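A single protein chain has been omitted; all remaining protein chains appear in their positions.
Naming follows writing order (A, B and C), and every chain is counted from residue 1.
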Amino acid sequence: MSQMTMIEAIRNAHDLAMERDDRVVVFGEDVGYFGGVFRCTSGLQEKFGKHRCFDTPINESGIVGAAIGMAVYGLRPVAEIQFADYVYPAYDQIVSEAARIRHRSAGEFTCPLVIRMPTGGGIFGGQTHSQSPEALFTHVCGLKVVVPSNPQDAKGLLAGAIEDPDPVIFLEPKRLYNGPFDGHPERPSPPWRDHPLGEVEDEYYALPLGRASIRRDGADLTVLAYGTMVHVAMAAAEDSGLSAEVIDLRTLLPLDEEAVEKSVKKTGRCVIVHEATRTSGFGAELSAVVQELCFYSLEAPIVRVTGWDTPYPHAQEWSYFPGPARVVRAMRQVMED
Amino acid sequence: MSQMTMIEAIRNAHDLAMERDDRVVVFGEDVGYFGGVFRCTSGLQEKFGKHRCFDTPINESGIVGAAIGMAVYGLRPVAEIQFADYVYPAYDQIVSEAARIRHRSAGEFTCPLVIRMPTGGGIFGGQTHSQSPEALFTHVCGLKVVVPSNPQDAKGLLAGAIEDPDPVIFLEPKRLYNGPFDGHPERPSPPWRDHPLGEVEDEYYALPLGRASIRRDGADLTVLAYGTMVHVAMAAAEDSGLSAEVIDLRTLLPLDEEAVEKSVKKTGRCVIVHEATRTSGFGAELSAVVQELCFYSLEAPIVRVTGWDTPYPHAQEWSYFPGPARVVRAMRQVMED
Amino acid sequence: MKDDDAPLSLSVPEPKCRPGDTPDFSDFVIPKAGEARRPEIDEDPEEMRDMAFSIVRVLSKEGEALGPWAEELPSDLLLDGLRHMMTMRALDERMMTAQRQGKTSFYLRCLGEEAVACAFQTTLDNGDMNFPTYRQSGLLIASGYPIRTMINQIYSNCGDPLKGRQLPVLYADKAHGFFSVSGNLGTQLIQAVGWGMASAIAGDRKIAVGWIGDGSTSESDFHAAMVFASTYSAPVVLNIVNNQWAISTFQGMARGKAVTFAERGHGFGIPALRVDGNDYLAVRAVAKWAVARARSGIGPTLIEHVTYRAGAHSSSDDPSAYRSRRERAAWPLGDPIDRLKRHLVRIGAWTDERHSQAEAEIDAMVREEQAASEALGTLVSGGHPSGRDMFQDVYAEMPPHLRRQRREAGY
Partner (left out) sequence: MKDDDAPLSLSVPEPKCRPGDTPDFSDFVIPKAGEARRPEIDEDPEEMRDMAFSIVRVLSKEGEALGPWAEELPSDLLLDGLRHMMTMRALDERMMTAQRQGKTSFYLRCLGEEAVACAFQTTLDNGDMNFPTYRQSGLLIASGYPIRTMINQIYSNCGDPLKGRQLPVLYADKAHGFFSVSGNLGTQLIQAVGWGMASAIAGDRKIAVGWIGDGSTSESDFHAAMVFASTYSAPVVLNIVNNQWAISTFQGMARGKAVTFAERGHGFGIPALRVDGNDYLAVRAVAKWAVARARSGIGPTLIEHVTYRAGAHSSSDDPSAYRSRRERAAWPLGDPIDRLKRHLVRIGAWTDERHSQAEAEIDAMVREEQAASEALGTLVSGGHPSGRDMFQDVYAEMPPHLRRQRREAGY
């Protein structure tokens, strides 16, 4: 067991995966010599050599397109997109190619690769360093979409993603890299050191994709969240004094519908929280699924707490960020109704 | 009044818009001399000259990127993407640029453009000539998303889209180009000639974006649909013998929530139909909105009838296509519950 | 040249010949067969710039094999090549007819371009991987892929290895080094580069071969392929098949103010050659040269195959709407089958009689395979992959929501 930040956990997962499987190669913009702008790959080039971990030209489509070719060859590429906000140039390669190759070739060719990218705001990054594009991937069959919320999960889920035989979009909430930020910017940000989920096994381990985890048991209502919003929801649960069950979805596609159904059928009330813009965000799918599976148990309308349908602003970041206060309000609302 | 197919109505809208406003320019792959692979722009180059209607290199990102530059200059570009399945290379220009320019420049620069593309299946086009990517645009604030279901609307909505001061994604259900296909492939396809909505005003007219239209009044349940599925829903309503209210959304973003709310509050039951894959499809947003606005009026779970979460197959096209039989089943289901 | 104060105007390139016009290839400079020089495979790209403006041609009008690119080849190898091209053409013709008869939804021929893929394939080793477009079916023919299986795919019948999922001719077969053809243009070139990089990372000796059409070189991903190939000097051969047309759009729209497509290589330090795509011997020689460059680790090569799309773009297209009916006849590089045949006759390895005989045999063989395939079914009749198959292979393991949907679909 060691204390790790999410960055260290991600680096460690790369390291161990590369040690045990020399098909694993890691690349992206500034990931080689420098080790990535968030340092998630630092030390890997030195340890494994330039053919296992290297810098790429600034071309996201090229990074993913080349990764697809490598995966088709038989390697296990792990590509980093510097910020999720910059994944769009690669969208065609992801949607039309990576996600389709197994199906269109009837399994003759496969595409096991991982595309990692930092997501979310809270760092005054403005509209192009703050986005959460998960819903643009959950609509694409053939992809898997993973969002860890802590170092323990980040290590295990990244290993699981690398082992997965299909393309995985791995979204890393950058606001959680160094600590479990709970959405209270006015308070000092706690480090992972003081958080139980900052305790990480030293050995290699892979967590299965598609399994949610209950972060907090509760009887009054269910809060569905992932990434940074898990910690915001936890804080809101405390602040509200309600018995809220907080579910960390961890994998959005495929979704752990069982866990969601079980909890909402128990509580009869549901709040959905995400940082992405509301309209057609992943919260829409969650809301649809919950009412399809739990309609007769629902005692109040499902409420979505999300980023607004505007670009992520710079100065007004905290007016945009769906913080604990807004989540508490939503929790009270579903209790009242 | 003239009888027009949807193709003729779209061509006519281009023609009249170009006549009255010489800022309107039309371009895309094969749209100039040839007039487009679906002939929607034929005759325009001859009439308005090569500088108003022209062919482009095969580069969707370039087509949209150039259109953005033209819109910023002050023109009113109307760009055609040959099939919606090929819009992904342009996704970055649409999402990061067209949709953002007004907001990020605080109105200093604006981006009034229209991006037209044929969508949907039913023509044995396989997975890359059949897609319905609307939900990938409805999640993007700053865009408007329009889907006409008949010649009358197609002409008026395209004119409205060209007049609109913001970027509009204009999705044309290719299965409707030549007739109101109702999802019964075994029956002869009716032509627009015999359909009241194939009667089109000869003069220029623009329909406002953001307004749904009720295609069929009903008391038992509400069916929310758009594009090809409007006609499938109408057929299903007939086949079912139920008093179904069929709403043609016409514009998905911004959504006519008033019309949706009014109808579902009246019927208490709702079926949502679209051809796109289910997970995170636009039906998810519709389902979320309906339960947010009409929770206390709902007497049964909202049911989504959609394409399956698989690529659009070639031989199994009719196993994939959400036809009248599936819609009828869903209608019965919401009535039973 | 206009002065500063005159208004600007948009220049939109147009082909010299549209319907009604007289075809005119007078400004198309064609070097004599045997004229183009043959650089060493490790010659400095900068020293080879001229190759992008010339055209490597081996077969003369009279059917001689001339110049430094002419190899000593056993005639049975050339006869195989001839048979490959004739088979490709026969299959195309049968399938085009089958499509018109409604036995399938769509078909796309490579009429007039048979030499490009058929000749190139013979220079590859087992394990090498092509990343083709829909117009390189010749790669499969030349690698001995079963005609019947191709027809099964075209018919989406129960013998279709792709289970009816794909549009006709979007084949995929690993063992034959033929990567799954994408319906999206331009994506495959950077994938080929990545595949080649992987081979280099793994310390393997396999190489990748990318294919793209003249019009598709406009796609932005073409740049990704060039940048990555150049930066990592990937073991790949990148082929541009310039068949003069992209549906209704002439090659000048993609080429712009460059003189040739091969020139694109110069901005990246990638050696580029132009080859007569209707000359089986020239294509084979240039392919061999480029494959050797890749396999020996010298780096990537860009090849422009100059050919002509003799038929419609596809079964959905009618070219008479945008180009002259007489253009095909005026095309100066002739027909690849005629030209190889003339050579074989000239060297005494072939006769007109044996040729017509071969034509008959091949036609009969294709009809047999077609009949056998139709016994399994066509798109509109007989045995089909079921709707159940549609849910397979979205993922290696079917997740719960797809299983539920499959039940909902009744499979």
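Quick note on the criterion: contacts are C-beta pairs under 8 Å (C-beta built on N, C-alpha and C of every residue); 3 or more make two chains touch, one makes a residue touch a chain.
Bear in mind that the values here come from a model prediction, so they are computed numbers and not experimental data.
> The chain left out here touches which displayed chains?
For the complete complex, the undisplayed chain touches A, B, C.
> With the full complex in mind, choose from C:Ala98, C:Ile270 or C:Ile303 the residue touching the hidden chain.
C:Ile270
> Which of these touches the unseen chain: C:Ala117, C:Val209, C:Ala254 or C:Ile362?
C:Ala254
> Looking beyond the chains shown, say which of A:Pro89, A:Pro167 or A:Gly198 touches the absent one.
Only one listed residue reaches the unshown chain, and that is A:Pro89.
> I'm checking contacts with the chain that's been left out. Which of C:Ser75, C:Thr231 or C:Ser386 qualifies?
Within the whole complex, the residue contacting the unshown chain is C:Thr231.
> Even though one chain is hidden, which residues of chain C still touch it in the full complex?
Residues touching the hidden chain, for chain C, are 1-13, 42, 45-46, 197, 199-201, 203-205, 218-224, 227, 229-233, 235, 252-259, 263-270, 292, 295-299.
> Quickly run down the residues of chain B that touch the omitted chain.
25, 51-52, 56-57, 59, 61-62, 65-70, 72-75, 92-93, 96-97, 100-110, 141-142, 144, 165-166, 210, 254-255, 257-258
> Identify the residues of chain A touching the omitted chain, counting contacts across the whole complex.
Touching the missing chain: residues 29-30, 32-34, 37, 50-51, 54-62, 85-86, 88-89, 124-129, 278-279, 308-311, 313-316, 319-320.
Following the convention adopted for this analysis, only the chains that are shown with their structure count from here on.
> Please indicate the chain closest to the centre of the assembly, with centres calculated from CA atoms only.
Closest to the centre of all protein C-alpha atoms: chain B.
> Would you kindly say which chain has the C-alpha centre located farthest from the C-alpha centre of chain C?
When every chain centre is compared against chain C, the largest gap points to A.
> What's the distance between the Cα centroids of chain A and chain B, rounded to whole Å?
That gives a centre separation of 32 Å.
> What parts of chain B, by residue number, touch at least two of the other chains?
Correct list: 61, 85, 88-89, 127-128, 279, 309-311.
> Which chain C residues sit where two or more other chains touch them?
In chain C, the residues touching two or more other chains are 165-166, 170, 182-184, 220-221, 394, 401-402.
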